[in-house]
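Handing you a structure now.
Complex shown without one protein chain; remaining protein chains in place.
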Amino acid sequence: MCLGIPGQIVEITDKTRKLGLVDVSGVKREVNLACIVNEEHPVADCVGDWVLVHVGFAMSRIDEAEAAETLKILEQLGEVQDELAAMRASAEALGKAS
Amino acid sequence: MKYVDEFRDPEKAKFLLREIDKIVAAIASERDRPISIMEVCGGHTHSIFKYGIETILPDAIELIHGPGCPVCVLPMGRVDDCVALAEMPNMIFTTFGDAMRVPGSRKSLMQARAEGADVRMVYSPLDALELARQNPEKEVVFFGLGFETTMPSTALTILQGEADGISNFSLFCNHITIIPTIKAILDSPDLQLDGFLGPGHVSMVIGTDPYRFISEHYKRPLVVAGFEPLDVLHSVWMVLKQIAEGRAEIENQYNRIVPDDGNNVALESVSKVFQLREFFEWRGLGSIDHSGVRVRDAYAAYDAEKKFSVPAIKIADPKSCQCGEVLKGVIKPWDCKVFGRACKPETPLGALMVSSEGACAAYYQYGDIEKIHETTDAA
Partner (left out) sequence: MTNLETAENGTTRRRRRDRINVPTVTLAHGGGGKAMRDLIDDVFVSAFDNPSLAPLEDQARFYLADLAGHGDRLAFTTDSYVVSPLFFPGGDIGKLAVCGTINDLAVGGAVPLYLSCGAIIEEGVEVDTLRKIARSMADAANDAGVQIVTGDTKVVDRGACDKLFLNTTGVGVIRTGIDLAASNVESGDVFLVNGVLGDHGAAILNARGDMALSTPIESDCAALHDLIHSLLDACSSVRFVRDATRGGLATVLNEVAEASEVGIQIQEDKTPIRDEVKGFCEILGLDPLYLANEGKLVCAVAEEDADKALAAMNAHKHGRGSVAIGRAVAERPGRVVMETVFGGRRIVDMLVGEQLPRIC
């Protein structure tokens, strides 16, 4: 259900109708921007926004900080695992040495 | 592709799988059955099969592929109504590609097109509105289906049509809502579910609050999940952690897309144009109260059900089908009597064989999971 794909808004095509051109890996499509604009973020400010596109509508502005945060959590998982593995290895080494 | 490729990184998957293994090792021994996690959304089902996620998860985790494929759960009678609309004279019937092959009691939209009906696939309801603009002498009906994710797009299209004074466009509304359906599943007596992956794109519209009852009343964890394979694994891990720690909470893994309070513009457009139906019929699950929406009277001119007369005959699901039990995770697709025999992707009997996102079709097409396990283990 609900195929959605990230794309970047590259051009506003119709300010009144809130339409803009979104680029997904070099493929462009006109989409409706109504769901991602408000008084603080008017249509004119949308160029450059990364959005989630579903059936020709930009449905959500992608939060770059949250995306980075999610990836960081996973990276830290790896770091913790590596540390644990290193500690285990050195403990073994110490065990052998003694 | 930004925001896509980094969430398909197999290195990070390894970290997650190690953590998942650890938790499973800790909690599986206290249990006499696998840990069952339902992904509600067909998009997740698709990712799980596309990336072979079941082949890398420990055997003690069972993913139950839920009801979130709007094409699968569309009852035959509604498809018949589509065909009837499409076959009306002077009609251009527009639909997402998904619905083309869904069988009605007599034929699918694909067959109707072959027999001369003007059925066109569109990418967006806006494209259907554009067809209406370009063909003022014709009637254009758009087949609106999908959950809350898709509702704002059709609502906004109707509002645009009204603003532009387009009178030859209307919507055959089959939008369904996810919350009553999850509730219906949770209320079924034979249920054995330990947690949920919440539908990411539905949630970007409705937010995370509507799921509260799942944690508060039913004491099950739900993690709103993204659709890339790392998102799915990450969310599975978050659900497992809750189970291990004895928590039942609503968490949001997909917060780069899903704001906790949803999307206001989208919700406003939906409540302006649509109202809840008393009940809606689901293929495989039967009638569920308040599980669908209709076009409000104020927009009756854009409601194909009011503008044209459709047969609206209820067609019972084939008796031999056990879709409902599969949907609820009570049995696996291959336990169904007709799976792979009378019911195949070429000739689907049941809801779940209809679309490639249906659990049965996915197993039939990508499946043989156990055998893949064997090969992997042997290698």
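Going by the order they are written in, the chains are A and B; count residues from 1 in each one.
Going forward, a residue touches a chain if its C-beta (ideal position, glycine included) is under 8 Å from a C-beta of that chain, and two chains touch if they have at least 3 such contacts.
Computed from a prediction, not measured in an experiment: that's the story for all the values here.
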item: Residue in contact with the excluded chain [from B:101, B:133, B:241 or B:272]; value: B:101
item: Residue among B:218, B:334 or B:366 touching the omitted chain; value: B:366
item: Hidden partner chain, touching residue among B:120, B:277 or B:290; value: B:120
item: Positions on subunit A where the hidden chain makes contact; value: 1-3, 5, 24-30, 53-55
item: Missing-chain contacts mapped onto subunit B; value: 1, 4, 8, 10, 13-14, 42-43, 49-56, 69-71, 96-98, 100-101, 120-124, 127, 146, 150, 229-230, 345-346, 355-357, 365-368, 371-372, 375-376, 378
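As a convention for this text, only the chains that are shown with their structure count from here on.
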item: Of subunit A, residues touching subunit B in the complex; value: 1-6, 8, 17, 24-25, 29, 31-32, 34-38, 50, 52, 54-57, 59-60, 62-64, 66-67, 69-71, 73-75, 77-78, 81
item: Complex contacts: residues of subunit B adjacent to subunit A; value: 1-4, 6-7, 11-12, 14-16, 18-19, 41-43, 68-70, 96, 123-127, 146-147, 149-150, 152-153, 156, 160, 199-202, 204-205, 227, 230, 234, 253, 255-259, 263-266, 269, 357
